[in-house]
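For this view, one protein chain was removed and the others were kept in their places.
Entry: subunit A
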Amino acid sequence: VSPQVNDAQSTVSVEFTPTIPHCSMATLIGLSIKVKLLRSLPERFKLDVHITPGTHASEHAVNKQLADKERVAAALENSHLLEVVNQCLSARS
């Protein structure tokens, strides 16, 4: 995962690399990163979470999903999916 933060322009861009090109969890990982950032960053920041170019088979599709605000919001309305994401984010105790 490699983040780039621009405080002055209030943008955060995160690149992450899935374990294998066919990683089925890529969307979930991206979504989790996005949710964590949404919760932890001030509202002024614009988020951009995407896959490191050339590391995933359906890179473009996943990036598109992650960039789509509507789809992210809809995903978080889904209580089952939200629970999965929360599980991903819960601190290891």
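We take it that contacts are C-beta pairs under 8 Å (C-beta built on N, C-alpha and C of every residue); 3 or more make two chains touch, one makes a residue touch a chain; residues count from 1.
Heads up, the rule we're going with is that contacts and distances are computed from a predicted model.
Trainee: Given the options "ALA-interacting subunit", "LIF receptor subunit alpha a", "glutathione transferase" or "MMS19 nucleotide excision repair protein", say which is the protein name UniProt records for the missing chain.
Mentor: "MMS19 nucleotide excision repair protein"
Trainee: Just one of A:9, A:40 or A:79 touches the chain that is missing; which is it?
Mentor: A:40
Trainee: What residues on subunit A make contact with the chain left out of this view?
Mentor: On the side of subunit A, residues 36, 39-44, 89 touch the unshown chain.
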